[in-house]
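One protein chain is absent from this view; the other protein chains keep their places.
Showing chain A:
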Amino acid sequence: MDEEEQKKVIDLVKELVHRLVSQNPQNPNFENSLRYALRILSSRLTPSIAPDASAIAESIKRRLATQGNSSDALTFSDLFSKFSSKTGPGSVNNKWALLYSLKIISDDRKGSKAVVNSSTLLPNLPLNGSHFTNHLNGKENRKLGCRNNGVLLVSKDPENLREIAFREFKNLVKEENEVSEEVLVRDVLYCCQGIDGKYVKFDATVDGYVLSELVKVPRATRVMVRKLCELGWLFRKVRGYISDCMDEFPAEESGTVGQAFCAALQDELSEYYKLLAVLEAQAMNPIPLVSESANSGNYLSLRRLSVWFAEPMVKMRLMAVLVDKCRILRGGAMAGAIHLHAQHGDPLVHEFMTRLLKRVCSPLFEMVRSWVLEGELEDIFAEFFVVSQPVKAESLWREGYRLHAGMLPSFISQSLAQRILRTGKSINFLRVCCDDRGWADAATEAATAAGTTTRRGGLGYGETNALESLVIEAAKRIDKHLLDVMYTRYKFKEHCLAIKRYLLLGQGDFVQYLMDIVGPELSEPANTISSFKLAGLLESAIRSSNAQYDDPDILDRLRVKLMPHGTGDRGWDVFSLEYDANAPLDTLFTESVMARYLRIFNFLWKLRRVEHALIGAWKTMKPNCITSHSFNKLQQAVKLQLLSTLRRCQVLWDEMNHFVTNLQYYIMFEVLEVSWSNFSNEMEVARDLDDLLAAHEKYLYSIFEKSLLGERSQSLCKSLFNLFDLILQFRSHADRLYEGIHELQARTMETSLSSRDKSKARRQKDDTSSEPGSWLSDGRKALTQRASEFLRNMGQEMDAIASEYTSLLEGFLAQLPVQQHVDLKFLLFRLDFTEFYSRLHPNV
């Protein structure tokens, strides 16, 4: 306000006061009135309501209508419409102010008409600031006036001044304290928008809105104001969170889900703002009453406000709780936390939460959609429950992606999450490892089948069923496609079969031939063996067996591998075959899987070798070889010794052969073929790569366990290997025995031939001395002695082997029933079919 305006105001006020005071001839003290007027003006600098002319007009109209002056009300609205249409120069600019002041004056007049009680009038003490005392009202003032007249009063100034000061102060306080409910309502409305009111202000120390202590209001009102202002406190909290989230850039803390949450909260708040705006507009209107003619209070009282606030309070509380909960959470975890609060019986809360969650979850569902249909992981802020890890292509399937349990919202079940994970993983696997593009068609097909569009935003919270069906459709098609690719393009089944035939020694002629030709080579010490030579032998084994008709691609993958060898190792210990599976099959045939195949191969190879050795032994000890040549020229004792040794050898061989053949049979038919048949069946019904992997794993595991290679049968396996070693030892013994026998035979032939010659010669000579005969009998004697010694030694060694074998086998058989695996019982049954062993050792 500049100087000129100031002056103008003063003039106008002067004029006003003049007019007003002149109406009351009893009150000529113009100066005082003017001073008073100016003080009033300066004291109330701000209007207490929002400037809105039409709202005030509405309020006046209602008041008139409720007082029964409907014609007045009509006239007023007519006049007001004319009045408000006046614009431009010369018209009243500040219409609302004028109307407002008229309204107050009118209210005041009515009030003063209704209530004639001088004590309720505002004390006009300020006028006593001068020495005029002629218009005293109230008992006290009159008393004063009685005592202090004119000059006397002046002389008694100090006392009077104190009195005046005191009263003035009281007045000020009273003026300040005289808070009507309307003002409180207005303040509460402000507070609820997070703005400090005139009397109700935010107090940081108590962390809440409080009504100023200076204001004297009833306790009940104070409590009610505090209750209502809880809404403001909650609002501050929510708004604070939103602004925190919105301010930060590039939003790494909150992430997209957090942003969606903020946006949803913002929307809810704008609803709330609307409500507050309506309430504020209504605040000044009187209550429309039918019967009462007297003036009713304004439409909004604190009590009404508390009713109005009931619903927003519930929502705001929820929001504040969510804000508190979500401050540290992000992504899927946040959505899950909000979801937990949505499980509420109250339909209002439920509906509200659903609306909120729809917004919050939209980024999450979008991620799921693009992951399932496109294999894209659009997750800049690490909010999704699928996490990718940078890995090599061959371990992409196993380790490339995993579920992040913390980010998995509770409304997505674990199984669904697994399915989602696998579907996206399949797409990525097809894309990266198989170099395949066919999945895109499958994905589109799936989307149409599920009835959702492939566009963004096709899904929302609460449509978990739709999501599930989409995921299922997509998973079904993409997994099928993946398996098709595996089976037809990468020939998974063929490779498995090839591994079974070559690594698991399923191709008999090939194995036999290989064993025959590499046998001599492998008997050499391990460090002298050349793998190139072995590779050549392998090649020739393939060429000369039925394996040559197999797919060359498969045969190319078959390699010889020599394992690292220690000192004293023979070729047999280090030789193994290897199958080279390249991408993408290395996802299935990983290094660990191949290592297990290798162990199985080594076991089977050893078993084969033992069997081979036993067959070799059989070849040499065929009974007809021995019996055809009579040893009748030998002494009876030696002959008996020979026969018993041979017999013992035969029996032992037979026992060993029984064991090895049955073991071989068991491995072949109970283990390999049964597992393979199960595996093939499972391969048929496998619906995705995980199923296939599991089936393959199961296949390997069952072979492993049943072939006694597992963890639990380690001791059993050890004794089995000891048995094998013993059998091999037996073979060399048997070889030596027969070698000795053959040598003996050759000698006896020789001696008998020579003796025959000699006797012929003797017959011819007839009279020769007996010397040559004595020499002959000497030679024969020595021979017999040597033979009997040799046979005795061999018999002893054979006995040792036999007893060791018996004890080992006994131990093996004793351990067999303890095994957990049910199939091993069949092995025992097979080995002990005639109950020979169980009768031998009834305690076993």
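Criterion: a contact is a pair of C-beta atoms (placed from the backbone, for glycine too) under 8 Å apart; a residue touches a chain by one contact, two chains touch by 3 or more; residues count from 1.
Note that contacts and distances are computed from a predicted model.
Per its UniProt entry, the chain excluded from the display bears the name "Mitotic-spindle organizing protein 1", taken from "Mitotic-spindle organizing protein 1", "Translation initiation factor eIF2B subunit epsilon", "Molybdopterin synthase catalytic subunit" or "Signal recognition particle 14 kDa protein". Take chain A: the residues that touch the chain left off the picture are 1, 5, 8-9, 12-13, 15-17, 19-21, 23-24, 26-27, 33, 36-37, 40-41, 43-48, 60, 64, 69, 72, 75-76, 79-80, 82-83, 86, 88-94, 96-106, 108-118, 120-122, 124, 135, 137, 294.
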